[in-house]
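Note that one protein chain of the assembly has been removed; the remaining protein chains are unaltered in position.
After this line comes chain A, so read on.
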Amino acid sequence: MDLFEDPPAQPGNQPEYTVSELSGAVKRVIEGEFGLVRVRGEVGRVSRPASGHLYFDLKDDRSVIAAISWKGQVAKMQTRPEEGMEVVATGRMTTFPGQSKYQLIVEDVAPAGAGALMAMLEKRRAALQAEGLFDPARKKPIPFLPGVIGVVTSPSGAVIRDILHRLRDRFPRRVLIWPVAVQGQACAPEVAAAIRGFNALPEGGAIPRPDLIIVARGGGSLEDLWGFNEEIVVRAAAASAIPLISAVGHETDTTLIDFASDRRAPTPTAAAEMAVPVRLELLAAVDGLGARIGTATVRGLGLRGQRLRDLSRALPRPETLTGTAAQRFDTAVQRLGGALGMAVARKRAAFEARGAGLRPEALRGLIARRGDRLEAQGARLLAALARRQERAVAAQDNWASRLAPALARLLARASGDIAVGRGRLDLLGQRLDAAPGRRLAQLAERLEATDRMRLTLGYRETLKRGYAVVRGDGAVVTGKADAERAAVLEIEFSDGRLVVGGGPAKPARGRKAGGPDQGSLF
């Protein structure tokens, strides 16, 4: 109908769309044609923003298709697309009109064949190994006899039955089973949580902390076992502080947890065998050791007893110790007499051999030779002596002639010196004679004067002039009152003492008192 209304604007009979109309039309066509497709290709760039949706490319050698998995779809996926992985993606095509793009909404991704899955596994293994998670130095020894064993597995099924059965046979223990899904989406997070959960148990808590963990699963396809290849499981196993045995699948199946575990068991039954020793064997061994202790001790005592007896038998008698020495001594004594005679004979022979050369003729000849030499020397000696004497006489005459004048000079100088010395000596002698005489006369004179002074001052001189000293009871009396009080009076004159009244005065007391009182008389 538009054709007629607006003919000049229409170059042909083509309908005119708006951009949105065309985009919508394309979208309908694409979605209608490719409502459900499976695409095989290599995963290119992968990005997962915070929204949780997964954006990635699918590509082959010539083309690229953008792919999206919404958050809910990603959660349900068995396999996450990873860059470089060959996958078969299932989904539907749609467009994104805002950017003129067409893209694949991916609902599920499956690895394209076992080869691709293995390649991915190998890549992941290499990455974790590079991190050091599989380092042999990290491996912990499995305890010889664990008290409590933690088993991470499905609580139903043959695996746990096999393990418990084998433990029962060998050494019954306490077993804690941490039930987990062993395949499917839930497997990896549950197994990882169980390993961490066992490690989180405190020592001595209500639930005992296991001494050993066994992570076990029966055989299955690569896909069935995939959970044990997941990184969280591998990391949990590597981080476990409790020693961990992995027993996943059959002997030919290897999962990544086997690399991170401390020990890999080919089967769950083998894991139980690694976990505990055989009790009966140990009992036998302990009994055996006990018996050996007894035997060894008894034997040790027996051996010592035997050795003691042997040694005491082997102790020699004293005679045997001295016998040899005694015999040697006897032999020596016997040989001593003969030896002395032989020694004398040998010395004599030596003496005679030397004495044979000592003859008188030889001596005489020697003496005559020496006598000749003596005479010759004597003649030379006389001549030499005469010469020597002549030289000495000549020298003496020479000296004598020089000696006389020298002596005369010496004498003349000496007699002069003597005359001067004698003069000085006389002078000094005169002074010496005079000095002591003068000094003595002076001293005598001073002595005489001093003595005269003494006599004049002494009270005894006063007595001669008619005075007297009166003493009463030994003390000097100078007044009448004192004299009357005294029992006995003693009067000293120049020629002696007279006692008046009482007995005679004690001479000792009187003399003693007289000294100090002398001064009072003056």
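In the analysis below, a residue touches a chain if its C-beta (ideal position, glycine included) is under 8 Å from a C-beta of that chain, and two chains touch if they have at least 3 such contacts; residues count from 1.
Just so we're on the same page, contacts and distances are computed from a predicted model.
A.B. asks: Looking at UniProt, which of "Exodeoxyribonuclease 7 small subunit", "Pyruvate formate lyase activating enzyme", "Phosphoribosylformylglycinamidine synthase subunit PurQ" or "tRNA threonylcarbamoyl adenosine modification protein YeaZ" names the chain that isn't shown?
C.D. replies: UniProt lists the chain left out of the view as "Exodeoxyribonuclease 7 small subunit".
A.B. asks: Would you indicate which residue among A:38, A:138 or A:168 is in contact with the undisplayed chain?
C.D. replies: A:168
A.B. asks: In the whole complex, not just what's shown, which of A:24, A:97, A:197 or A:266 touches the removed chain?
C.D. replies: Result: among the candidates, A:197 touches the missing chain.
A.B. asks: Among the options A:50, A:289 or A:432, which residue touches the chain absent from this view?
C.D. replies: Considering the complete complex, A:289 is the one touching the chain left out.
A.B. asks: From the list A:46, A:105 or A:176, pick the residue that touches the absent chain.
C.D. replies: A:176
A.B. asks: Which residues does chain A use to touch the chain missing from this display?
C.D. replies: So the residues of chain A touching the unseen chain are 143-145, 155, 160-161, 164, 167-168, 171-179, 193-194, 196-198, 200-201, 206-207, 279, 282-283, 285-286, 289-290, 292-294, 296-297, 299-301, 303-304.
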